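What follows is a set of notes on a single structure, which appears directly below.
Complex shown without one protein chain; remaining protein chains in place.
Labels A, B and C are assigned to the chains in the order they are written; within every chain, residues are numbered from 1.
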Amino acid sequence: MSATRYTYLGPEGTFTEAALRTLPEAATRELVPMVSVPAALDAVRNGEAAAALVPIENSVEGGVTATLDELATGEPLMIYREVLLPIAFALLVRPGTKLSEVKTVTGHPVAQPQVRNWMSAHLPHALWESAASNADGARLVQEGRYDAAFAGEFAAVTYGLEPLVTEIHDAENAETRFVLVGRPARPAAPTGADKTSVVIWLDDDHPGALLEFLQEFSVRGVNLMLIQSRPTGAGIGNYCFCVDAEGHISERRVGEALMGLKRIAPKVRFLGSYPRAGVTPDEVRALRSGTTDAEFVSAADWLTRVQDGRG
Amino acid sequence: MSATRYTYLGPEGTFTEAALRTLPEAATRELVPMVSVPAALDAVRNGEAAAALVPIENSVEGGVTATLDELATGEPLMIYREVLLPIAFALLVRPGTKLSEVKTVTGHPVAQPQVRNWMSAHLPHALWESAASNADGARLVQEGRYDAAFAGEFAAVTYGLEPLVTEIHDAENAETRFVLVGRPARPAAPTGADKTSVVIWLDDDHPGALLEFLQEFSVRGVNLMLIQSRPTGAGIGNYCFCVDAEGHISERRVGEALMGLKRIAPKVRFLGSYPRAGVTPDEVRALRSGTTDAEFVSAADWLTRVQDGRG
Amino acid sequence: MSATRYTYLGPEGTFTEAALRTLPEAATRELVPMVSVPAALDAVRNGEAAAALVPIENSVEGGVTATLDELATGEPLMIYREVLLPIAFALLVRPGTKLSEVKTVTGHPVAQPQVRNWMSAHLPHALWESAASNADGARLVQEGRYDAAFAGEFAAVTYGLEPLVTEIHDAENAETRFVLVGRPARPAAPTGADKTSVVIWLDDDHPGALLEFLQEFSVRGVNLMLIQSRPTGAGIGNYCFCVDAEGHISERRVGEALMGLKRIAPKVRFLGSYPRAGVTPDEVRALRSGTTDAEFVSAADWLTRVQDGRG
Partner (left out) sequence: MSATRYTYLGPEGTFTEAALRTLPEAATRELVPMVSVPAALDAVRNGEAAAALVPIENSVEGGVTATLDELATGEPLMIYREVLLPIAFALLVRPGTKLSEVKTVTGHPVAQPQVRNWMSAHLPHALWESAASNADGARLVQEGRYDAAFAGEFAAVTYGLEPLVTEIHDAENAETRFVLVGRPARPAAPTGADKTSVVIWLDDDHPGALLEFLQEFSVRGVNLMLIQSRPTGAGIGNYCFCVDAEGHISERRVGEALMGLKRIAPKVRFLGSYPRAGVTPDEVRALRSGTTDAEFVSAADWLTRVQDGRG
């Protein structure tokens, strides 16, 4: 049964649910909202769910630390898919409420910086209080605790509200990246537009360690798309790094870079190789000369020949 | 009047207030709690306060994004001091409450991951709900909304509560770093154990840009203590980096590295050079050969001589 | 008197004399051939000559080690000019000699590899013996000791010979680079197409020293045109490096790179900044973004401003 169950960061009506529903397979799965990222992921670890969809990065707020920390520690998990969702808020109110009547507003703390400018302009005197989630904020409006909530427009139906204003977002191009996480297995085959995620712990007493780890990628022509430091919990100044690199673990340059990291870092955790959302293979940046699989194979053949005296 | 007023992330009774009170000058300042980091810093920008104390990094949760983003954008500010505070929570209850009677608990969302293990062991069935701050949680206990709150032990007196358990912290060495922020001015003189903070924007189309910016530091023997990526708000994949480097801007190796960054990065913002908390000059890592001020001066003298034909 | 005397690697009739005569000022100087590179340079050191023209690099044979070693050690000297001369040999014979009569051939040892293929094709049975110089070879032909000599065509007149074959050179584009060397003085002003020569000693026990010295150049966008290792005389495995870099010592990126070298290398010797032969300013490779003098000045201004609290 668990093979058909997907958990997600709930409650119902959040952007995470909307992101999950963009996956074709979601139509044939049982979708179960969970109260937190750890809860959604623990269900996968426990075998109660086949996969979990959780937010990992937001173009306004940055990395979702709960997700990064859960993936970096505990029982290993792997990312199989990513989803990019443009983020625009609607101001949800009980039917009939006018903008001039909105005195109190709620929403998830992450939403606040994304609508701050809009509020200054349109609701300068309204009071903001945080809710546990955007959807929870909608529920509190339904219950009459607040006059309005910022949430996805899709949440209006669930809570019997109406979207008074839509498409609210201070930043252009605001979007959130979600990942579909499962138990470790063989990664899907490369598509030509892939991404590889790892967590790297550095030797803290070694000042050049960060530079050295970047060189393991750069010397093999592997571009990095994200590098996010996270505290290890061992005190200020102790970090691990969550890294997204272009390419798939089955490609030679990526595999060799990962082996290089494995040799120099106290600890490396592979988080998966998976297709990049919103990028087709012909949109991928051309590989640097000398770093294609064909060139790796050709160099390995040469090495064998010279080792055999046939150079 | 503003010259004697310091704001801080309130309300009263938070760890931020406790950190602020460790500064000798706090005794002679008017200390004003503010509802948010932006509010505390805007008071400085507006001239209503001389400085603000805000959290910037937590050994469990990582960088405090609200503070990093505020320092990186808007009207420039500068860091003049840092304070390190060990973080241990007390479980505050109304006098007479027993542990077995605690069914609902509150606290700041940041506190939760720091006490999660303790709660699993000692309050496995209690319900957690987040409060706007640890101190606010204490107030809600005082008002009877919750049975207990995680907060600093020092908050008990303010809210008429008693610390039922103290020294609660899941992670060893949990601590938070706070910074005292003011309007830009000449940095204090170097002490021999200093730190320099900058924000660096990279050219997004240039895959090696991150490596190049690290090399501006490494080639001059400047060690980095923190590197934290933050989204610029221009969409997923667009980052700036908050960096703490060892040394003071008035030291040659640091100044030359900063000029190098300024030349290659689209934008650099200097956030200050200030004494390192908890480190004395003789505990500072020895400089790499060739990077002391004396060696910089000697090399500059040599250059002048050979340019004059006296090499 | 010495101010009007230029020495050169003799004897008369060599390529060095031909190179010297390409300099306009040569017309008004007393040109004195010397028996060796050290002799030509010692005359400059002793004040007997204002300058000396000596070969430093050959496109077939590589660096002229006698010149490199003389410049690297002993009383300091400086390069003020370079001359590039295409190298093509003539086969000089006594008037009337036919090719079929040539049984013995002479020339400078450096000439041999440059005419080897031609000899295999046209004089397969002739015997080669080395002479002290190409011109000396011509003299020996004049004296009847050999049937033919490889030398510059211009040497025919001096020794009463005739050029039986001209334009002999196995390699396309064969050329020799000569330098005009004087006592240290202020380098000439930059022309926009300049070159800077230095000798760098490395710390032998430090495996990464070579990489570090290259990074002092690369991090400031200074391209290298020549890197030639020379033994220091302290035993196998002990080297110094003769380096030609693009740019002039008075340009900021070059000056800062040289100071960086001075700080990390046990010893650096500046050999001069001088115009590149055969290259005009608009043929020079564009500077990397962030490395122009204007960008250095702008970054220094910025540093001053932030140090003064006006950032």
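Basically, a residue touches a chain if its C-beta (ideal position, glycine included) is under 8 Å from a C-beta of that chain, and two chains touch if they have at least 3 such contacts.
Please read these numbers as outputs of a predicted model, since none were measured by experiment.
Looking at the complete complex, one finds that the omitted chain is in touch with A, C. Of the candidate positions A:Pro113, A:Gly137 or A:Gly255, contact with the hidden chain is made by A:Gly255. Touch with the chain omitted from the figure is made, among C:Val157, C:Ala234 or C:Val297, by C:Ala234. Touch with the hidden chain on the side of subunit A covers residues 76, 78, 184-187, 212, 215-216, 219-220, 249-250, 255-256, 258-260, 262-264, 268-270, 289-291, 295-296, 298-300, 302-303, 306-311.
One chain of the complex is left out; on subunit C, the residues touching it are 57-63, 65-66, 69, 84, 109, 113, 129-130, 132, 171-175, 177, 207-208, 210-211, 214-215, 218, 223-231, 233-239, 285.
We take it that only the chains that are shown with their structure count from here on.
The set of chains touching subunit A and also touching subunit C is given as B. Residue numbering at the subunit B/subunit C interface overlaps substantially, since over half of the positions present are found in both copies. Rotation angle for the C-alpha superposition of subunit A on subunit B: 180 degrees, rounded in steps of 5. Chain centres here are Cα averages; for subunit A and subunit C they lie 59 Å apart. Between subunit A and subunit B, the centres computed from C-alpha atoms are 25 Å apart.
Across the assembly, subunit C contributes no residue that touches 2 or more other chains.
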